[in-house]
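Supplied in structure tokens, the structure appears directly below.
A protein chain is absent from this complex, but the other protein chains hold their places.
Moving on, here comes subunit A:
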Amino acid sequence: MARRYSAWSLFREGLRGHKGWGPAWRSPEPKKRYDVIVIGGGGHGLATAYYLAKNHGITNVAVLEKGWLGGGNTGRNTTVIRSNYFYPESVALYDLSLRLYEGLSKDLNYNVMFSQRGVTNLCHSEPEMEMAARLVNAMRLNGTDAELLDADQLRKFIPALNIRPDARLPIHGAVLQPRGGTGRHDAVAWGYARAADAAGVDIIQNCEVLDFITEGGRCVGVSTSRGDIRADRIGAAVAGHSSVLAEKAGVGLPITSYALQAFVSEPLKPVLDTVLISPVTGTYVSQSDKGGLVIGGGLDRVPSYGQRGNLPVQETVMAGLTEMLPILSKVKLLRHWAGIVDVTPDSSPILGPSALEGLYFNCGWGTGGFKAIPAGGYLFAHILATGAHHDISRPFGADRFTTGRLIDEGAASGIAH
């Protein structure tokens, strides 16, 4: 059982030269059998294990991770947390996540550094301002917070912004979600891992799932690089590699994997205290607590499993950045990387059973998986514990691609997925 972190424990360890900290979680040998196996030790997988223990009392759980915890998209995203979506189903899902994030540091006894500095979505034309007003109204009707800012309000809110009317892409206003912000991505993975481990969950790293064991048309376990492991229910939360895993199970998924790139600059003095997103310029940016600008852009337009950046997207993103914030044009980049994201035809996630009985998927979050970690874990735990959908996850079943009841957020909220 991990020791509780507190101001007192930090003070005491400070006096002792910080020599008394133990590992935050165990590294157990895999058992032969569990009630539930979760494949993927990223945010969603670890959160699933945590909520299985916390909400459903199921602690005989293994999380299998082929690399190290949070080494995929959980450690590669730009840490933005928001719920500024259009459809009621989406707001119900992402606002559950936002609410869980608001209490997460306390819940996990681990500081995830959720900073609610606001998420500001820019509009670059009058018609966009009309769509923005519609989005603000929809968000409020759906029970989350949103404000419409005009250019004058925006100038006061973000002084560094280029609001000149003769700009190439003039800024007319923005949609602000004040409760949105950024978190510390590694801390989210580590916090969930530590809390799940304390509840009795086995977190097994360097354990790759090689194949599925089926009996009578039902998935009853997995063959791994560390032997066969059996379970009653198996959940996969492997983001960009969902298709690779599904193929081993003989299941098809409506997913295309793309690289999503991000950049971080040299550390600067405070210049931007909100998350700034511009779908038109294809760039978004926030400033980390260390002072580095964390910059992202849209998807690559070519399917890819290559976890690294490339030049065409870099050019677009940097052009957008200097268009919005010319003050940053001399800033140097430190790093540039990519994660592989799982994009569905309607830019909404897939939660629920697969075509193979006993195997469940949590995937399709595309470019927005980080913000959804608490809700993804919460709902996936419900599905794995009960075998049935939660009311919030039901619209996101894979059956929507057959019934045609899509939740097309790519079009509706104009967010570049």
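One rule holds for everything that comes next: a contact is a pair of C-beta atoms (placed from the backbone, for glycine too) under 8 Å apart; a residue touches a chain by one contact, two chains touch by 3 or more; residues count from 1.
Simple rule for what comes next: contacts and distances are computed from a predicted model.
> Which of "Sugar ABC transporter substrate-binding protein", "Carbon-phosphorus lyase complex subunit PhnI", "Phosphate transport system permease protein PstA" or "Sarcosine oxidase subunit delta" is the UniProt protein name of the chain not shown?
So the chain that does not appear here would be "Sarcosine oxidase subunit delta", according to UniProt.
> May I ask which residue of A:T256, A:S288 or A:T322 touches the chain that does not appear here?
A:T256
> Among A:P159, A:P267 or A:P312, which one touches the chain that has been omitted from the display?
In the full complex, the listed residue that touches the missing chain is A:P312.
> Using the definition of touch stated at the top, determine which of A:R82, A:R194, A:H241 or A:H390 touches the missing chain.
Of all options in A:R82, A:R194, A:H241 or A:H390, contact with the hidden chain holds for A:H241.
> On subunit A, where is the contact patch with the chain that was removed from view?
241, 243-244, 247, 252-257, 301-306, 310-312, 344-345, 401-404
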